[in-house]
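To keep things clear, I will list the structure first and then write my remarks on it.
Every protein chain but one is kept in place in this view of the complex.
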Amino acid sequence: MSQVVDAPVPVEVELRPAARLDMRRAVRLGLSGGVAMVLVCAIGMVAAFQPRMLIDPILPMGTFFLYLLPLIFGWTASQPPPTLEGFEPAKTGARNILAGALAGVLGGLCVGLLLIVITTWDLRGVFINLSPQLAEIISFGLPVAAAIPVIALVAGVVGALGGAIHLLSPRPRRATMSALAWVLVFSLFTDIFGQLFDALSLDFVIDFLYTGRGGALTIAGALVLFAVFFAFYWWLGGRESTLRQRVQAMPAGRRSRWQIGAAVIILVILYFVPRIMGPFVSQILVTAGIYLLMALGLNIVVGYAGLLDLGYVAFFAVGAYSTAILTSPQSPAFSPEISVLASIPFVMIAAAIAGILVATPVIRMRGDYLAIVTLGFGEIARILLNSEWLAPYFGGAQGITNIPDLQIGPITFSTPQDYFYPVFLFVVLAAYITYAVQNSRWGRAWMAMREDESVAEAMGINIVTAKLSAFVVGAILASFGGTLFASQIGSVFPHTFDIVVSITVLVIIIVGGMGSVPGVVLGAIVLIVLPNLLREFSEYQFLFYGVLLIVMMLKRPEGFIPSRRRAQELHAEELSQDAWLEIYGEKGLEEKVPEGTT
Amino acid sequence: MTEAATVDARPARRATRITPVSIFLWALRIAALAIILYGSYLSISSGRLTASQWRDLFVFGISTGSVYALIALGYTMVYGVLRFINFAHGEVFMVGAMMAFYVANALAATTLWTSSPVISLLIVLVAAMATSTSVAVIVERIAYRPLRGAPRLIPLITSIGASFTIQYLVRGLVGPSTKAFPRVESLRGTTEIFGLVILKSQVVVIAAALVMMTGLYLFVEKTRTGKSMRAVAEDPETAALMGIDVDRTIVKVFAVGGAMAGVAGALWGLVFPSLNFFSGFLPGIKAFTAAVLGGIGNIVGAMLGGVSLGIFESVGPSLVLAGYEIPAFSQLKDVVAYAALVLVLIFRPTGILGERLAEERT
Partner (left out) sequence: MKMKRGLKLLALVGALSLIIAACGGGEGGDTTTTAGGDEETTTTAAAEETTTSAAEGTTVPAGELGTVEVAAGEPIKIASAQTISGDTASLGEDQVRAIEIAIADKGELLGHPIELAFDEDEGCNSEGGQTAATRITADPQVIAVIGTSCSGAGVPASNVITSAGRILVSGSNTSPVLTSDLAGNEGPEHHEGYFRTAHNDAIQGAAAATFVFEELGLTNVATINDGDPYTQGLTSAFEAAYEGLGGTIALSTAVTADQTDMRPVLTEVAAAGAELIFFPIFQPAGDFVAEQALEVAGLEEVVLMGADGLLSDTYVVLPQTENMYFSGPQTPTGDAYDEFVAKYQEAYGEPPIQSFHAHAYDATNMVFAAIEEAATDDGSGNLSIDLQALRDAMHSMTHEGLTGSLSCDEFGDCAAPNIDILQNTPETADIAAVRANILATYSAEQLGF
C-alpha cells in the first residue's frame, strides 16, 4: 500500500523536481534507532536471545534482533520522499545508502555509549539487565576501545544495506526480501521444521540444514535455502500477474471446481497437521484457535458494531465457568454433572444473558466511556470469581478442577492433538457466522451504527436492539472459546480471566484488520502462535503487543488484511489531502512516512 | 462523528419516552440505592466498628483520594483538550513512583534521609515529577500527535498500546519484583490536627496534594499559558486562528498532567510503600473514574471526584458489604470502585460538577 496519489496528472504540466532525501531526518531516525537498540539491550532481550543460534556459528539470535533495528531504521531513513502531484518521482542512488549508513552508525554509537556505561558502572541495582554478560555480547568479546568502532561499523553496514534495498528494482527486491524472510523462518522455527521433515522421513534434509534436531541452521543450509527461495520468487515475480489473469479468465464453473479442490487439499493438510506436529505445537494451535474464536466474536462487537469492549474476557469466563459448573464433579454448587457437549446450549444461554446484562447499562454511553465501563465489568467478573464470598459457587482462588474431556458420540477428545479438530470446527462455524451476518439486516444495522449512531437512528435503525444483538452474538462466540478452553485444560481459575486476555484479543483484530475475517485469522496466527513457539520471546510478548498496537494505529489503522469498507473510511480523506499538505507543511513531511511498496 | 450527540442532549428526550431500557436503568438505580442504604443501615446498627475506626477509614480515604485526584487531573485535562482517554496516564504515574522509589532508596543509604527528611522528600518529589513529565511528553509526541483528527477510538487504542509498552518496558528495565519503598522515620506515628489523631504520612500526602492542586488551579485560571489551555479546550480551530500554538499548548497540557502524576507517584510511596511495574493500572482506572465522577474536563471536579472516590472505596466495603456479612469483603474493594464508575455513568454521566466540554465538537 502506498499513499501515493493516484489522481491522473495532466500531461502538459511540467513536473517540478522531487525533494531530495533529507539527511537531518536520517540523523533523527538514527538517534531514535540508537535509543531503541539501547532499550532492547537494557530490557534483557539481547542477552535472553543470545544463547539461541540462528545460523551456526555466525549469527546468534540476540545479535540478530539487535542489528535488525539499524536495518529497519536505515531503510526508513533512506526512504525516498513520497511522489507528490506535480512533482517528479524521487530518484534513488548513493544518497539512500549514505542516509542508511548514517542512521546505522548513529545507532551503533548509542550502543557503544551503553557499552561504556556498563563497563564503567555497575547499574544492576536499578537496571537488572545491564550485566557483564550483556557487555560481552554487544562488544563481540572485544575490549571497549576496539569494540565501539566495530559496533558502529557493523551497524553502519547494516543500515547501508537497509538503504540499499531502495535501489533494487521491485522484482529482485521482492525475491531477496522473501528469501531472507524464509531463511529467518527456517532458523527461528527449527522445532517445527525438524518435526515436519522427521514425519516425512526426510532426515537427510535435517542433517543438511540444521546442526541437529532443534539446532541452528548451518551456513551451507542457510545459503541453499536462500538460493532456492530466491529462485522461486524470481520465477514467481515474472509470472504472478499472468497466473492471476489466467485464474480470472477461467469460466466460473471451472474456477469454483478449482476452489473446491484447493479447499479439499487444505483440509487434508489440516487433518494431518496435529499428527505431524505432535502435542507441543498442537497445544499452541489449540490455544491460537481459542483466541481466534474470541477474536471473531470481538470482531463483531468492535469491527462491525464499533463498540470498543475492553472487558470481553468476561464472556470467555462465563463460557468457561458455566461449562465447569455444569460438568465438573468437583464444582461446588451444581451436582448433576452433564457432558461438555450437553452443556453448550446452557453456556449459550448464560452468555446471552451476560451479553444483555453488560450491554443494557452502556447503551446510551459514548464510545470511550463504553470502553472503560466494559473494562470495569471484566475486572468485576474476575474479582468476584476470585472472592471468598462466591467461593461456594465458583471455588474462589482454587478454581474448579476435574472438568471432563469433550465427548462427541463415541469419540473422546483428550490430547491437544484431538482438540485441534473441535476447535477448528468451531472456528469455521464462527467464521461462517461472521460472514453470514455481515451482509444481513443485522450486519448492515451494526455498520450503519458504527458510522454514525444518530443518523442510523434517524434512518429507522433500532439502536437498542442493534447494540444488544452485537453484544449477544459476540458473547456467545467468546463463550464457545471458554467451553473449549475449560474442557481442554480441565480446570478453570480466576486469574486466567485477566484484562490481558481482552487486550490480546483486541490486538489480534487490530493487527489483522477490524471487520475482516482473513485478517483476524492472520492476526491470531502471528500473535499467538509465534510468541508461543519462540519460548525466548514469551517474556516480551506483551511489550511486543503494546508496540504493535501503537505502530499499527499510526501507520496502518485498517490492519494487515483490511476489510475494504474500513480502509476506505480511514484513508479517504488522507488520500485527497496529504499531497498538498506535505508540499507546504514541513511538519507534515516528517510525520507522514508513507508505506513502502514491498 | 458517532459521539457527536453528547450525553447532554439525551436526557430530555429519554425522559419523554419509556422504553424497556429506561425501565431497566431505573430499576438498576433504585436497586443500587436500596442495596447501599440497607447495607449501611445494617452495618452501622450492628455497631461493629467504633466511631474512631470509621473516622480512621474516612481520613485514610481522603489521603488515597487526594492521590487519585492528582492523577485524575491528567485525565481530565487531556480529555478536555483532545477528547480521548489517555489510557497510558496510569503508567505515567507508575513511572514517577518507580523513579521516586529509586531516588528514595539512594537517599536512604545516605545520612540526608534521616537528618533532613524534608529536603530528601523534595528531591524525591522533583525527580518523580521530572520523570513523569518527560514520559508524558514523549508519549504525546510519538503516539498521539500524529493522530490528531483521527476517529475517536484510534487514539484510545493507541493509548492502550502505549500503556502496555511502558508497563513492560519498565518490567524489562527494572525487573518484575515488587519494590519496597524505604520508610521515612520522622513520618511515622500520628499527630493531632483540629483534635483529630491522624497519621503523619497522611497529613503530608493531603497537604502536598492540596498545595499542588491549588497551584494548578491558579496556573490554569490566572496565567497566560493556562488561558491558552482553556482556549484550546474550548475550540482548537478558533484558538489557532487567535494565534495560539495548539501543538505546543497540548504538549504543555500533557506536561502539567504528567507532573501531577509524578507528584502522585511520589506520594503513593508514602501511602502504600510498595510497587511494581503493574502498580499504575488500578490507580489509573480509579483516577479516571474520579475524573468522570467530578465531571470530565473540569479541574475542580477532578479534585472533588478523587477525594470522594477515595472515601467511597475506603469506607464502602466496611459500610455496605460488611452489612450483608459478606465474608472477606475487603477482597471486593476494587469492585466498589468499578461499581462506582458504572453507577456514576448511569446516574449522572456528566459528573458531580458537570462536564466542561465544548458543545457538539467532534
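Observations on the structure shown:
Every chain is named by a letter (A and B) in the order it is written, and numbering of its residues begins at 1.
Here is the rule we go by: a residue touches a chain if its C-beta (ideal position, glycine included) is under 8 Å from a C-beta of that chain, and two chains touch if they have at least 3 such contacts.
Nothing here was measured: the structure is a model prediction, and the numbers come from that model.
Here the missing chain is touched by one residue of A:Thr211, A:Gln398 or A:Ser454, and it is A:Gln398. The residue touching the chain not shown here, chosen from A:Thr176, A:Thr211, A:Ser414 or A:Ser454, is A:Ser414.
Between the chain not shown and the residues B:Pro117, B:Pro273 or B:Gly354, the one that touches is B:Pro273.
Residues of chain A that touch the chain left out of view are 260, 263-264, 267, 271, 278-280, 283, 329-330, 383, 386-388, 391, 396-399, 401-402, 404-405, 407, 409-412, 414, 416, 418, 421, 424-425, 428-429, 431-432, 435-436, 439, 489-491, 493, 495-496.
Not every partner is drawn; the one left out touches chain B at residues 48-50, 52-53, 56-57, 60, 64, 176-178, 180, 183, 197, 199, 272-274, 276, 313-314, 317-318, 322, 327-331, 333.
The rule we apply is simple: only the chains that are shown with their structure count from here on.
If you average the Cα atoms of chain A and of chain B, the two centres end up 32 Å apart.
Interface of chain B with chain A (complex): residues 1-7, 10, 14, 19-21, 24-25, 28, 84-85, 102, 142-143, 145-147, 150-158, 160-169, 171-175, 281, 285, 288-289, 292, 326-329, 331-332, 334-335, 338-339, 341-342, 345-346, 349.
Note for the complex: chain A touches chain B at residues 39, 42-45, 126-129, 306, 308, 310, 360-361, 363-369, 371-373, 375-377, 379-380, 383-384, 386-389, 449-454, 464, 499, 503, 506, 510, 540, 542-543, 545-550, 553-554, 557, 569-570, 591-592.
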